[in-house]
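For this depiction, one protein chain was excluded, whereas all remaining protein chains were kept in their positions.
== chain A ==
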Amino acid sequence: MAEMQNSNPTILNAADLPTRLRPTATRKSEYGGIFTSALPLAPVDFESAPSSDSEDDNLLEEPIDEQEIYDLISSISDPEHPISLGELAVVSLPDIAIRPTLPDVPDSPLQTVTVLITPTITHCSLATVIGLGVRVRLEQSLPSRFRMDVRIKEGTHSTGDEVNKQLADKERVAAALENGALMGVIAKMMETCH
């Protein structure tokens, strides 16, 4: 690998990254915490067919939200460091937005995901690769009714406009994805996705 461009970036603590707080199912049952090991809840038997999938729960819809997008992309690793984009604050929750693509057509299911990327330093030549990685991850992981808009956050990169042009150009993105070496780098970045 060529000389690192930013060998000493600031790193966020993984525990401080935004996560989804689940209304833990265990809280509802009588003995959630540590006592579950002491006391199996219901004896396994005829009557106790798995009723945990209650009808109400099943009908409740959970729409795709910003946190879900964040969870998809924050675990991508940086091509320079074996550290995740979340920990490097390259992607952050407030910089993700989901909006209807056609606000004038209320019934349209089309939605646009906007992700703003903050490179660790303003002259980072790998910003395009990172943007491309985020884009590929989203395209692989979101349903087809979503449109992706991945951009460099304004004022965080010296050639931000140039990079944005590349990321927004479908032809160029498609051409880049044909490039074996580039795809190798992106596949490596996404190995850490979980």
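In this text, a contact is a pair of C-beta atoms (placed from the backbone, for glycine too) under 8 Å apart; a residue touches a chain by one contact, two chains touch by 3 or more; residues count from 1.
One rule holds for everything that comes next: contacts and distances are computed from a predicted model.
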Candidate names "MMS19 nucleotide excision repair protein", "Ribosome biogenesis protein BOP1 homolog", "Glutathione peroxidase" or "Cytochrome b-c1 complex subunit Rieske, mitochondrial"; UniProt protein name, chain not shown: "MMS19 nucleotide excision repair protein"
Where the complex has a chain not shown, which of A:Glu61, A:Asp107 or A:Glu171 is the residue touching it? A:Glu61
Note that chain A touches the chain not displayed via residues 7-13, 15-16, 19, 21, 30-31, 33-35, 37-40, 43-47, 49-50, 52-53, 57-58, 61-64, 68, 72, 81, 83, 139-145, 177, 187, 190-191, 193-194
